[in-house]
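The structure is given below, and queries will be raised subsequently.
Only a single protein chain was left out; the remaining protein chains are all shown in position.
Up next, subunit A:
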Amino acid sequence: MMWRSPLARVRDALRGQKVREKDLRNLVSNLPYEGLDKWKQPNRYFPGNSIKTSKYTLLLFIPMNLFEQFHRLANLYFVGLAILNFVPVVNAFQPEVALIPICVILCLTAMKDAWEDFRRYQSDKRLNSMPCLIYSRKVKQFVERYWKDVRVGDFVKVVCNEIVPADLLLLHTSDPNGVCHIETANLDGETNLKQRRVVPGVCITDPEFEAESFNSIVVCEKPNINLNHFKCYVEKPDKDKVGAGIENLLLRGCTVRNTDHAVGFVVYAGHETKAMLNNNGPRYKRSKQERRLNIDVMFCVILLLTMCLVGALGHYLWLQTLPGLPPYLVPHSNGHLDSPSLSSFYMFFTMIILLQVLIPISLYVSIELVKIAQIFFITNDIDLYDEETDSQIQCRALNITEDLGQIEYIFTDKTGTLTENKMVFRRCSIMGTEYPHKENAIRQAVLTEPDSDEEVIFTQAPQALQTQWSLDSDDVNRKDTMHHHGSRRKVPGTAHSDVAFSSPLETEVTPDKKLLQQISGAESTSVSRKIDAYLDFFLALAICNTVVVSMATAQRQRAAGHLHSFQTNNPLNPLSSFVRTVSSLRRSLTSYQRKSKRNRTISVDSSIEEDHFNPPVKLEGSGGNTGAQTCSLHVPRSSSEPAVTPDMVCYEAESPDEAALVYAAKAYGFILLGRTPDSVTVRLPSGEDLRFEVLDTLTFDSNRKRMSVLVRHPISKEYVLYTKGADYAIMELLGTPYAERLKGNQKNIAADTQQHLDYYAKEGLRTLCIAKKVLSGREYESWSADRHRALAAIENREQLIMDTAVQIETNLTLLGATGIEDRLQENVPDTITALREAGIQVWVLTGDKPETAVNIGYACRLLEEEDLVINMSCKNKLTCTSILDCTLEEVRRYVADPRNVDTTPDISLVIDGRTLAMTLSSDLQERFVELAKHCRSVLCCRVTPLQKSAVVKIIREKLKVMTLAVGDGANDVNMIQAADVGIGISGQEGMQAVMMSDFAISRFKHLKKLLLVHGHWCNSRLANMIIYFFYKNTANVNLLFWYQFFCGFTATAMIDYWLMIFFNLFFTSAPPIMFGILDKDISAEMLLGVPELYRTGQGSGEYRFSTFWVSMLDAFYQSLVCFFIPYLAYRGSDMDIFSFGTPVNTISLFTILLHLSIEIKAWTVVHWVIMLGSVALYFIVTLAYSAICVTCNAYWTLQSQMVDPMFYLVCIITTVVALLPRYTFHVLKNSIAPSPLEQARHLDRMDPITRDQWIKEWRSFRGGGQVKRSGLSVPPSPTLGTSVEAYPPSPTASEITGDEFTLNVISENYNRPVHT
C-alpha cells in the first residue's frame, strides 16, 4: 500500500461522506480498476458486503455494555444509590454490600447481551463467508469468493437456488427472455415466485455475459428501506438513459429459482442492502399496564421521599430535644458534632439508602422474566397451532402480552382474515348475460363437506384419474406415483402453504354449459376471431394479470444451504405440487376433449409465425415457447420434446383472485401457457396458441383499484388494453360501446352488469369488472413516449407512472364481470360471538362493497337478524352532517326508550369509505365516535388502508380504549400499526401484515383463545404480580421505617445488611415471579365457555388505582403489625438490636409469603416447591450466615432465637394478626358477594360434565333466543350462499348509488334489517 498523506485521507473520508449522503449515486464497474489500491477505486466510498450486526467487540464489551445499560433509568437509580453509599456523610453500613444488587442485575443483563451478541457474531461470520461468484478481470471469468468480498460495482453471478449476496441490478440471465425468477421468502415471507427482468438494452444478451464490456454508469437513489421500490437508471456511453426499477433488482437474501444463472451489478452492498435496512429486530411497545406501573412507581418515589423527609425531620427534632451531649452521639473524627440541621440533612440521604427497596427496581426485571415465560406459554399452546400450515403463533412484540386481556375494540379486515382468501370462481356475467355456473356450485357444495376433502377427491373421480393416467402416463414418472400414494394417506400435519390453494379442487371450475356453448359458437362463427366479446372476456381473464406460469413438474429444488425462514420449510412441497398436477390432469379431461391433436407444440404454430413481421430481435427463435424453455432447465428427465401441455402448467399468483380468474379461463379452454415480460401466450379453446406481445403492464394499486395490460393482438395487430378492477373503478371509466353493432346497448350492458354485480355482492361474492379498450397506433405512440419518460424519471416517479396509467385507462368498453367466492374461515361466527360476549366491539373494515360486507357481516354473526342496521352513505358533507345528527338523535332516542331498557341496543352501522372520510373530518369526528359508541357493530366498506388506520386511531384516542387490529394483507399494515395490539394473519397475501404485527396467528379463530384465555391470564397474572410486588416492598421496608421512631431517626436497620439484601434478592424474589407465570385463576375451558369473564380485564382490569392503594394500605397495616407486636413483646427486655431484627425479619418473610398464598389461585407442584423452597432457603442461608460470620452483627442471632420458644410464639401471632384482615376480607367477599371470577372458580372445581352442563344452562338462560338463533342463521357449512338466500333481493342498484344519500333507521320495526 502506498503511503498517502493524512490530509489526503481526511479529504477522502470527507468526500466519501458526501458521496454517500448524496441523493443520487453514480456507480461504475470495478473491473477497470481491479488490483489497484483501495483509494483509487471509484466505488470505495460505499460499504462492502461484509456485515456486522454484533454490537460489541471483545475488548470493549464491558465499557460499551455498561454504557448501554446505564441508559436505562432504573439502572441509573441503582447506581446513584450505590454511589450515595460511598459518600461518607451518609454513614452507610457497608457500602460494598450495596453494590451487590446492582452488580447482580448488571451481570445478568451483560451475560444475556454477550450471549446474544455472540450469536449475532457467529451468524455474521457464517453469512460473510458464504461463497459466491464474482467476476475477475484477471481470470476472465467468475471466480469463487466470499460474500464479504463483494463490493459495489462488482459483477456477481448467482446460480439456481443460490441466495443473492447483495442488491444486484440484473444484467443478464440464462433465460433467453431476460427473466429471472426469485423467491423472496426470506425477505417478506412470500413464497410465490416473482419475476425479475434484466435492464433492457444495457447488455447485449449474448449467450455468455461479458462483464468487461460493461461501460455504462449506473445512477441509483440513496439506499432506502422500501422493499418494493427502487429507482435507478443506467446511462450508457452514448448518454442514453434506461430506467430500471424494482423489477430489475435482485435483493439480498432472495433465492434464485427456476433460472439457471443470473448476473447482476452490485448497487448496494452489506448494510446498505434493502434486506439489511429492513432488519429492525423485535418491536418495542409499551403496554397499558406498564404506563400505569410507571405512575405507581412515581407514587412510590413520592412515598419514599415523604418517609425520608419524616425521618430527617424526626432526626432534627430528636437532636433538638437532647439536653446535653449523650455518650451515644458519636462525633466526627475531628471531635465535633454536626449541627442538628446539617445532620438531619445528611440523614435524609441516609434514609434514602435505608428505604431504597421501596422503589421496586427488581420489579422491572421480574416483569421481563414473567413476560418471556408468558410468551413461551402462548407460543407453545397447541390450540393456537395450525396443522395445515404447520405454524405456531408468533409473538413478535415481547412486552404487550397483558394488553391482550384488556381489548375493548377489535378492528378486523375481511378478506383473508374472516374469510379464507381462497378464491373460487363462482359466477360471471358477460355482455349483460349472467352465467350462474350451477354445476360448479353443486360441486363446491359437495366439497365443503367438512373433513372429507381428500376422500372426496379420490372417490369422486376415480374414473377420470385412471383414464388420465393411461393417457398421459409418459408425463408422470414413478416418483410422482409414489407421491400420489402418499397424498392418499392424508398425512397429518401435511403442510402446503406454498401456493394459494392447498386443495386442488378449490382451483377447479366446472364450466357453465350455456357459456361453453356460447364460446364454441362464437369460435366457430366469428370470422376474424377478433370481435367476439366472449373471447375477449376470457382473453382478458387470462392475460390481464401478473400470474407467473411455472411447470408443475419443475419442482422447486431447495438448496442445501437452505435459508431458515419463519415460514415453514415445506418438506412436502413436491407432494403439493404433485397434487396440483393431478388436478390439472383431471381438468384437462374437459379441455382436451375438444382437442384434435395431443402434444401440439407451440413454436410451430404456423399462423402465428407468419404474422410475426415485426418481432423483437432478441426473442427471435424462442417463439412463444418460453414456458417450455424454462421448464426444460429443471425438468429432471432431459426430455427432448419441448412439448408443453397444460397439465404441466402451474400458476403462481401474488393474489388469489388472479389465480382464480386464470383457472376459470383455463376451464373454458383459454389456457395461459407462459408469461414473459414481453409476451403472454394463451392457448385458445380451438387448440391454437396465441402469443400476445405485452407492451406494458399497469400494475394494481389501491388508488386506482384496477390493473391493466396493454398487448398487441397477434392477429388483428390492434393495440388492446385489458383492464380489470373494482366495479366502481371501472364503471366510471366506461366510454365507447363495444362495437358498432351493439351501439346503444352499451348502457344497457353496463346497467345489466351492474345489477348482476349487486346481486353478486349480496351473495357475498367479490366482484371484478373486466373491460377492454382498443387503441389506435397513434394514440399508443404518444402515450408510450409519456410512459417511457415517466419510467426513466427519478423524481416523483410513482406519481408520473400513475398519471400515465390513468391517462390511458379511459373510455373503456365493458366486457363483463366476475363473482369470486371467498369462503368464511372455520369458526369465525363462533369466534365473533364469543368476542362480543366478552364485551369486545368488533368492527369490520373492508375494501369491499357494502353489500358484500353486510353479507359477510350476517354470515359471521356480526350482524343479527333483528339488529337495527343503520346504513350511511352520502355524497357531500352537508348531508353527511345532517344524516349524522339525525341518526345520533334517533339512536339516543332508541337507547333511551324505556321499551329498550331490557334489551341490549343492537344497533349496527354500515358506512362506506366516502362517508367515512367525511365523518372523520375534525368537526364531525366527535359525533361519529358518539354514534359508533352506541353501535354494537360497525362495518366500514370501501375503505382505504389509510382510512383503516385513521378509524383505529380516532376510536383509540377519543374513546380511550384498548384496540386490536387484525389483518392479513399489506393494506392492513397501517391499521395494525395504529392499534394498541396488532395481529397479523399469516394467510395467502404475503407477510407484510405479519411483519408489522405484534402477534401473528394463522387463523382468525385463534383470536378467541388468544384473547379470552391467554389475554385474561397474562393480564391478571401480571396485574396481580405487580400489585404484590408493590405490597411486598412496602411491607418490608416499612418495618425499618417504624424502627426509626425508636432509634432517634438515625436510619439504623435492625436487620443485618446482608440479610436485608438477600431478603429481596433471593428469599422473596422467586415466589412472585412464579405467581406471575403460573397462577391460573380460572381454567381455559371456563374462560372459553363463559366469554363474559373477559370483561373483568377490560378497562383497567385488576390493576387499578384502588387495588394499588388498597394493597399499599394493607402493606402499611401489615408492617405495623409485624413491627409492633414484636416491639411490645420485647419492650424493656434485654433484647439486642439484631436479635430483635431476627424475629421481625422472619415474621416479615412469613407474612409476605402467606399473603401470596392467599392470592395464589391454583397450587401446582411448582408453587409448593418454590414457596417451601423460599422458606427453607431463608432459614438455611440465615443460619449458615449467622453461624459462619463471627464478626458480623447477626452472629448466632437466629440460632439463639430459635431455641427461644418466645420466638415462635411471637412469629405465629404476628403472622396471624397481619393476615387476618385480608383473609377475612377474601372470605367475606367470596361468601357474600362473589365476583364473576370467583363464581367461575367455583364452577371450575366441579367435574367437567357438571360444569359444561351448567355453562350450557347459563348461556341459554342468559342468551334467550340467541342460541336458537345461531342455529338458524349459521348454516352448517360456512359458505355464504346459504345464509344469503333468505336475504331479500335488493330493489335496484340505482337506489344504492344514485341517491344523494340513504339512511335507514328503523325504530319501530327493527326485526329485520332494511336496505334501501
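One rule holds for everything that comes next: a contact is a pair of C-beta atoms (placed from the backbone, for glycine too) under 8 Å apart; a residue touches a chain by one contact, two chains touch by 3 or more; residues count from 1.
Just so it is clear, contacts and distances are computed from a predicted model.
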Missing subunit (named according to UniProt) among the choices "Methionine aminotransferase-like isoform X2", "Cell cycle control protein", "CBPA1 Carboxypeptidase" or "ER membrane protein complex subunit 4": "Cell cycle control protein"
Option from A:6, A:35, A:237 or A:335 whose C-beta touches the chain left out: A:335
Sole residue of A:1093, A:1122, A:1152 or A:1170 that reaches the chain not shown, by the stated touch rule: A:1093
Per the touch definition above, residue among A:217, A:694, A:751 or A:1084 touching the missing chain: A:1084
Hidden partner chain, touching residue among A:18, A:222, A:286 or A:1242: A:1242
Hidden partner chain, touching residue among A:143, A:322 or A:342: A:322
